[in-house]
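One protein chain is absent from this view; the other protein chains keep their places.
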Amino acid sequence: MLSTFLAVLRRDLLLAWRGRADVLVTLAFFIIVVCLFPFGVGAEPNLLRAIAPGVLWVAALLACLLSLHRLFAQDHVDGTLEQLLLSSESAVLWVGAKVLAFWLSTGLPVVAVAPALALLLDLEQGGLPVLVLSLTLGTPTLALLGAVGAALTLGLRGGGMLLALLVLPLFVPVLIFGAGAVEAELSGTGAAAHLLLLGGGLAGALALAPWACAAALRISTE
Amino acid sequence: MTPSDRGRSLFRFAAPQVFYPLAGRLAPWFAALAAVLTLAGLWLGFFVAPTDATQGEVYRVIFIHVPAAWMSMFIYLIMAFWAAVGLVMNTRLSFIMSQALAPTGAMFCFVALWTGALWGKPTWGAYWVWDARLTSQLLLLFLYLGFIALTRAIEDPRRADRAGAIIALVGAVNVPIIYFSVQWWNTLHQGASVSLTKAPSMATTMLAGMLVMALAAWAYTIAVVLWRVRPMILERERHTEWVGALLDQESTERGGRA
């Protein structure tokens, strides 16, 4: 049963490595979006410090959104998706493997560079662990929810904008609790509640999203 | 009667060729009901209900705002319900219902936002404040727009039906989470002043006006959906024999009259 999961995971990671330019573009996008804010709102350190958690989270969310269309597009075009849907293993497994590989190749690098960018915005050092933790819990949820949207918009004209319209409202709770966690930590009220809710959201998304995503893929390849 | 016969008779009205004429007969009645209830509700709201002690006359916009906000949420739930029925039972009419409901839901959502802004300007001093309920309403509008855009973007009707159903269900699961998170994010807002558990804090006539308007919104929704469903059924079923016969019959009637 695990063999399908591992085969898909290994292949997608290998593909991410061979096409690593895409990953770097996502990362560059994340960095540039964050760097745009001081130009837009001014370089006043107090202001930047105040908006830092929100800016980092919104940028991470957009970076995730922009790379989501890659999740199934190539497999859809070349017919791999058909073959996966004909696997005798449960589709939930390999959908999970694809999302995991996607997160490891896009979400994890974003999480890794976020602390460095936080220093650019002069976020207090005490908030960094919570920032990393909230992104680690939140971005997989974004990937799982986004996978459903990516599956539904597969092969459609203007699919990218449509995908954004479909999933952005669903991303709002993650954004609220993610950015809120950092702010709560910095304001001294503690981030435990936010992080627990993010963790709960991740568990819920893990339970439901692969299932919805598999159903969506069957519909989209019909 | 075998179980499958019984099943068939239970779902008789789910058959498009049965529902099509039924919808045509029922729609005018609901439209008339909606008109009467709207007039009654507006009369109650604008002439009978007393002026609010603190907010003055401005508050009267709630007779439109609150029923519209209720309706926009109800419609999303009903939409998700039909989507689930469609996915489970594979009945085409259910998908058509959920797609016919969406524009009305979005419209009520928009009306609720618009009237909320009109009420907000004199009350809060700004057309828009990031109040939890307004914000949730805005996100609900985005969910509606996403559903409509997705079902319109897919050309194959069967894929459009089923893809729309999935996003409607995903949205329905997320609506409570979105509401909760937005409340958490902004707890500064008026508490719900109409609730079933505690005694209403408003005058009885105000409540009556609001309930009548809510019923009017229901009747309006049903009428509009019935009207919207009919051409959708014809379009989907145009390769079937009954639609061909119906269209022939209508064209000969029209020819006879001319």
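We call the chains A and B, going by the order they appear; numbering starts again at 1 in every chain.
As a working rule, contacts are C-beta pairs under 8 Å (C-beta built on N, C-alpha and C of every residue); 3 or more make two chains touch, one makes a residue touch a chain.
One rule holds in what follows: contacts and distances are computed from a predicted model.
Chemist: Match the chain absent from this complex view to the correct UniProt protein name in "Cytochrome c biogenesis heme-transporting ATPase CcmA", "Bicarbonate transport system permease protein CmpB", "Nitrogenase protein alpha chain" or "CoA-transferase subunit beta".
Modeler: Going by UniProt, the chain not displayed is called "Cytochrome c biogenesis heme-transporting ATPase CcmA".
Chemist: I'd like to know which visible chains would be in contact with the absent chain if the whole complex were considered.
Modeler: By the stated touch criterion, the chain not on view contacts A, B.
Chemist: Taking the full complex into account, find the residue in B:Arg25, B:His239 or B:Arg254 that is in contact with the omitted chain.
Modeler: Answering carefully, the residue with contact to the hidden chain is B:His239.
Chemist: Which candidate, A:Gly19, A:Pro45, A:Pro129 or A:Gly190, sits in contact with the chain we can't see?
Modeler: Counting the whole complex, the residue in contact with the absent chain is A:Gly19.
Chemist: Even though one chain is hidden, which residues of subunit B still touch it in the full complex?
Modeler: 155-158, 236, 238-239
Chemist: Spell out the interface residues on subunit A facing the chain that's missing from view.
Modeler: 3-4, 7-8, 11, 14-15, 18-19, 74-75, 77-80, 82-90, 94, 221-222
Note that only the chains that are shown with their structure count from here on.
Chemist: Would you kindly tell me how far, in whole Å, the mean C-alpha position of subunit B lies from that of subunit A?
Modeler: That gives a centre separation of 33 Å.
Chemist: Which of the residues in subunit A end up touching subunit B in this complex?
Modeler: On the subunit A side, the touching residues are 145, 148-149, 152-153, 156-159, 162, 165-166, 168-170, 172-173, 176-177, 180, 201, 208, 212, 215-216, 219-220, 222.
Chemist: Quick check on the complex: what are the subunit B residues that touch subunit A?
Modeler: 139, 142-143, 145-146, 149-150, 153-154, 156, 158-159, 162-163, 166-167, 169-171, 173-174, 177-178, 180-182, 184-185
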